[in-house]
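Removed from the display is one protein chain of the complex; every other protein chain stays in position.
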Amino acid sequence: METIQDLFRNKSAAFGLMLVALIVFTALFGPMLAPYDPLIPAPLDRLQGMSRVHFFGTDSLGRDIFSRVIFGSRISLMIGGISVAISLVPGTLLGLTAGYFGGWLDSLIMRFMDILLAFPAILLAIFITAILGPNLTNTMIAVGIVYIPHYARIVRSSVLSLKQQLFVQAIGHLGGSTFRILGKHILPNSLPPIIVYATLGMGTAVLQAAALGFLGLGAQPPQPEWGAMLSEGRKYIQLAPHVAAFPGLAILLLVLGFNLFGDGLRDTLDPSLRSQ
Amino acid sequence: MPENILSTEGLSKHYPLKEHGLFHRQTVVRALEDVSLEIQEGEVFGLVGESGCGKSTLGRVLLRLEDPSAGRIFYRNQDLGAFDRDRLKAFRREAQIIYQDPYSALNPRQCIQNLVQEPLDIHGIGTKQERSKQVRLLLEKVGLRPDQATRYPHEFSGGQRQRIVIARALALNPKLILADEAVSALDVSIQAQVINLLKDLRREFNLTYIFISHDLSVIKHIADRVGVMYLGRMVEVAPKHAFYQEPAHPYSKALLSSAPSPDPRSKKERIILSGDVPSPINPPAGCYFHPRCPECLDICREVFPPLRLLSPQRWVACHLYQ
Partner (left out) sequence: MNTPLLNIQGLVTQFSTRRGPVTAVDGLDLQLHSGQTLGLVGESGCGKSVAALSIMRLLPKPAGRVAKGRILFEGRDLLEVSEADMRRVRGNEISMIFQEPMTSLNPVYTVGFQIYEALQKHRKLSRRQAGQEAVNMLQLVGIPEPAARINDYPHQMSGGMRQRVMIAMALSCRPKVMIADEPTTALDVTIQAQILDLISRLKQEIGMSVLLITHDLGVVAETCQQVLVMYAGRAVEKASAVDLFEKPAHPYTLGLFASIPKVEDEILHPISGVVPSLYDLPEGCAFQDRCAYRQAQCLKRPPWIEISPEHWVCCWRYDTHHA
């Protein structure tokens, strides 16, 4: 409870949480909110500006941008959630294993992670999507894989310090199994930094997926993915800047929301940063 | 004659130091060197010495939390080193530890109920209801209220946390308890409460304590016999009364006279040792204590004196008595 109170006392975190909540709300109730179908073209209404009929105007095929942005929130949240899960679960398991057992297993896992880290993230993601084929599912897999080493490293370092802690060793002294030590004591205590990183990671994942979408490697038309929409709008940037502006703004707000929220979460979950 | 619950023969523990270089010479820290002792069922064996003397290492090796480099340990006359997994787990049930810092010994994310219940979970004792009833009983035993079971460690003071650690140690009905500086971190008034609690529990459950402390007045209060360690070696073992009235080893004498007494009028003659404890990586030749010893003989510089029986139950490792 104290954590949540602290979080609301932190103004930027509260603002971040509000943004995230707004986007989640839009994603949940999108179909009810959107005035038009996001996929059906209306060639007569191409590239219209902002108006009472089309709040955000229309794109090159005459689709309502407002509706497309609303539907896109679903896709973006899904990208964020799934790719974070794809990096978080194996990353945590690898980090736990490497940190707790140490030795050659640690070296093997962590050197492999180092290799993954050695590639620029976007290049690696492009490489993976190129192999798997350009579509939304593969984008999520690619972005997920790219961030596995980050989680593995974070988890490993907290495991390394936790396994030296007396309360962890005490379980061994009581005769507790490795499984119990890892599952009941080390994992719960190494979660806070991962939760924070995952929150921040949601924003990063959306950004990466948008970048892939922008390069044409992510979501394929006519899906209303924000990155792809941005890429599409780029062609008309001088003629109708709003086509690119609104999906861009949506990405900005989502990433901003998750980052502010994640920063606030870190401040409240990290006891060393807590004021007395 | 009570039986030995734990005994050792020539116990040593050396930690290798990593050394890189062309001439790869392995150096070791001699944390424990040739310790033989017997601990009887139901007694409180006090282990004193200054930091780095190996008393905590001895405690850890005795409970097989670490394996000795040499020597053997017998639990109820059976070789502890030969125990298989199941017997070791049974031994873990009977031998418990109370740690110096109760805060770091408790998982901050577990409530008291779960913390105290965990040993019962690990060893699969009783049904769910029985376990939680047992936890309530244990909390009452150590002077906490059962309704505090849902709280978390940070809501308690140091003394109360130590009571939680004690309750957890008692959960499995142990026979032997290693108390490693169990009251050192506590304030005097709280320390006295915990010492009294430990004494009561010992009587009630017929426990054997190995009580490690640097504080001679605490040891004096709780122990039946005292073992003094210096630089990894046992230098004196004696019944408490004999030890405090007439310490034999020069180091024991210095230790006792260094402890400040709460009486401003007693201007006792203090033996102030010169210098520091030597490094256990490179201990001096002969008796390890000779560079600081006020009664050093020529032989002390060359030969290490073995632990010898001085009078019944009194052992001392010093050339003055050979």
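The chains carry the letters A and B, assigned in the order they are written, with residues numbered from 1 in each.
Operating definition for what follows: a residue touches a chain if its C-beta (ideal position, glycine included) is under 8 Å from a C-beta of that chain, and two chains touch if they have at least 3 such contacts.
Keep in mind that what you see is a predicted model, and the values were worked out from it rather than measured.
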Touching residue (missing chain; options B:130, B:187, B:204 or B:302): B:187
Of B:87, B:128, B:270 or B:301, the one touching the omitted chain in the full complex: B:270
Residue in contact with the excluded chain [from B:64, B:175 or B:221]: B:221
Touch residues of chain B, complete complex, unshown partner: 50-51, 157-160, 187-193, 195-196, 214, 216-218, 220-222, 240-241, 244, 254-255, 257-266, 270, 272-273, 275-277
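By our rule, only the chains that are shown with their structure count from here on.
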Chain A-chain B separation of Cα centroids, rounded to whole Å: 51
Parts of chain A lying in touch with chain B, wherever the complex brings them together: 165-168, 170-177, 180, 185, 188-189
Complex contacts: residues of chain B adjacent to chain A: 63, 65, 88-89, 92-93, 96-97, 99, 101, 104-109, 118-119, 122-123, 172
